[in-house]
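Removed: one protein chain of the complex. Kept in place: all other protein chains.
Let's turn to chain A:
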Amino acid sequence: MFSFQTIIDNLPVLIGSARYTLLISVLGCLEGLILGAVICAAALSHKIWLRRAAALYVSFFRGVPLLIQLLVAYYLLPVIGLNVPALVAAVLTVGFCAAAYLSEVLRGSLNAIPKGQAEAAAAIGMVPLDVWVRILLPQALKIGLPAIVNELILLVKASSLVTVVGIVEITRMSQSIAAATFRPLEIYLAAAFIYLAINLVIAQVGRVLERRLAV
């Protein structure tokens, strides 16, 4: 029989574990944005080796499954002497992966900004860094907002994979509850609906933000 009682009993713990899901996906997205901006700048640079390096980065992190990236970080970092806590490794890896996707998002948005703006900024004497930080990036973030929100939703779902490095977020928590209560169907469905709720909220916030920022 489907047991709602099991769900009700364990819901608080499951929802509590959502903070790790949120922490990993939000921090991962922020890291992805910052690093993505750098990679995007490299991809648009005049120096060919910078462009090559950016292309290599993007093709690697988009081409290799995140689960493999997480295991590489988890197993290989200690081998080269970097003993970082699992949570840090997870956030960093998720962020590295997000950076590859977000750099492409930013590149697309930058293309939509009239070239004259960067030229005008340079003409009134802004240094390239200023042009990027004060003219190009704010607009690119605004234009790319729908895609960035989309990426955040993907990251919430991808964060379920960090169970493999032992972080007790929603999926890992539901695994242990399912093992303890012998009620996998109820618990995993409950976990699925928590993810769904988080994603629906993010999508809604995204829509509101888009409307606010629209000119």
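One rule holds for everything that comes next: a contact is a pair of C-beta atoms (placed from the backbone, for glycine too) under 8 Å apart; a residue touches a chain by one contact, two chains touch by 3 or more; residues count from 1.
Quick note on the criterion: contacts and distances are computed from a predicted model.
Trainee: Looking only at the UniProt record of the hidden chain, which name from "Amino acid ABC transporter permease", "NADH-quinone oxidoreductase subunit M", "Cytochrome c oxidase subunit 1" or "CoA-transferase" is the right one?
Mentor: "Amino acid ABC transporter permease"
Trainee: Can you tell me which of A:Val38, A:Leu71, A:Ile113 or A:Leu209 touches the chain that was removed from the display?
Mentor: A:Leu71
Trainee: Among A:Ile34, A:Ala55 or A:Leu200, which residue is in touch with the absent chain?
Mentor: Considering all chains, including the one not shown, the answer is A:Leu200.
Trainee: Suppose we count only contacts with the excluded chain; which residues of chain A make the list?
Mentor: Missing-chain contacts on chain A: residues 2, 63-68, 71-72, 75-76, 79, 153, 156-161, 163-164, 170-171, 174-175, 178, 183-186, 188-189, 191-193, 195-196, 199-200.
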